[in-house]
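Only one protein chain is missing; all other protein chains are in place.
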């Protein structure tokens, strides 16, 4: 074992994450050491993978995902993260299950959990719904565990809800750490989380909410910028304010992209829908009001179109620190002249940072594996140490 | 190894199940020792899982499922059961395969079996079809094995057909054993398998058929009760009569729910469609007679509605032994005022037994794994003993 690895394992062992036998739902619910623990475990898992060390900590066991919205990278990150630890993944297809026959959430939760270690859920379409659904699953699993219906309690991992997207924001934080050298190096750095124009409407709020609520915890100066009316949900904004005050960073809201970009070290320009529109959309979808939904979409797109100037282009980038801020995106981005006529980012800016956004995404499988380790094992550091000591390799060597 | 485990393994080793290199299709086709063997292997697998012992008996190999009807718990039980033994599961999606291009059953069976250890099939929609299809697959695998097309012959496991639902009935029997203490303790206990009202029509007959044909083998007094016209298929009823005579139990048919519930130790109230309706439905579906199908459904629902009194409610439960019979259900149940206006069971009765029904379902993954062990290994007891002796754990320990 290298000295560096040894010292990372020592640091991890020293952290009291409080995550054992719990879920990972909203980052702001968890103490600082939980965030640090997941981040460090992800980093160690990356080191071990690069060194060819097998981190198969489960001989058998399931990782089940429930996707109530489309997904490529989070879906594969979940599959890869589970596989990295030895779990077989399955995806619950609600259309082919008996859920349509009237199963309750708590019943389904128990039925898929008898030999399951983690349940990953994406439910981000309806504001006010996704997080609620995850807590219902979580409550059912607590009951199942307490009442000895289940041999073990699977952890629920939020793969994006209406409030937060923690596997994304932690992969993003991991990316910042790898670019700036350490968590400590982020102190005093300015991050611009800004709205950007997109020719589509109805994009979830969870990414900007997750970013401001997480990055404020480490002394960054976080500026949130969006056109009037594109407000986010208050809970994560309140968390951001609280965290900024505690960490010595800051959290401000601006109404111009330029203000956020000026002297920024990191920019994260991304479209989202106004919370008001998302609430209304949820109501109309539930009521099946097709005609009114079409009206809402038309209105929302027309409103978006008033803010085509919110594009991350070369002149906007020149405002950033030295004109060379790091650019981040959760992908896929709406790239002007590539995937749409006018979008969130110009082709030349995106192309310059394209591989960086891939690397950013590349942390996600490890972050998810780290969340599983932290929630399913009492001593994640000890488990990782055992992986190194037993000497098993990811692939046979000739 | 504990003494108790040692003695269970000895008992298992002493049983001549006759299942090696065979399938598991209809419980009444197999000798008593086969049933006892699967039941005991399931119990040992549960013990080992609880003790953290890895039962990964396959390093590689596939478990393939074919679901021709919706499923949650059986689907996940199959996946979990396979995973518990080390098999990777795949589900044959007939809509994306070349079966639509005119492949024969025997050809498909061979094509998915080259490195496969078990094929689980649910085909319960059409009376007269499901079991027939499974035997066609089974015949094709026999040919493939005899003619050395296949390296090994996968076992076919019936995940519910038109005649039987053996993974359910054996999980139910396992549940009864765990509640009453032993198979022997079931002798003389009264079990009421009764029809119950549901606002849907067309539920399969395989659960009541499977229950009466299995529980009569162990000296239970089994009463089947249903309204006039809701007859089951004769084959399992004949088996039930035969088994009751041989085991010293009894099998009677009643025409009132109350008669079945009176002094019952166990009640299993569940809706099903009359065999006559299912036969007619199969004929109409095959002929594509949409209008007549709608007529049939209307007529069947109207007929169901005449029997709304067949509800398992508090006054019905008071008739059972001490008013405290065990309540069983294969789930999901139609619960009055929860999943429907009027259903199989009242909310207060169901809620009192809800967690018990989850525990009942929780045996299914182990029953399926036990079926795989019994059909794929000549000496399942020896294999389980090796799992204990080699000392591998389900999850790494720090």
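Read from first to last, the chains carry the letters A and B; within each, the first residue is number 1.
Here, a contact is a pair of C-beta atoms (placed from the backbone, for glycine too) under 8 Å apart; a residue touches a chain by one contact, two chains touch by 3 or more.
Treat the numbers as computed from the prediction; the structure is a model and nothing was measured.
Across the entire complex, the residue among B:14, B:51 or B:115 in touch with the chain not shown is B:115. When the full complex is taken into account, the listed residue touching the unshown chain is A:393, out of A:148, A:378 or A:393. In the full complex, subunit B makes contact with the omitted chain through residues 57-62, 64, 88, 90, 92, 96-104, 107-108, 110-112, 114-116, 143-144, 147-151, 376-379, 381-383, 385-387.
Interface with the hidden chain, as seen from subunit A, comprises residues 49-50, 54-56, 67, 70-73, 75-77, 79-80, 83-86, 88-89, 331-332, 334, 338-340, 355, 358-359, 361-362, 364-365, 392-398.
Convention: only the chains that are shown with their structure count from here on.
Each chain gets a centre from the mean of its Cα atoms; for subunit A and subunit B, those two points are 40 Å apart.
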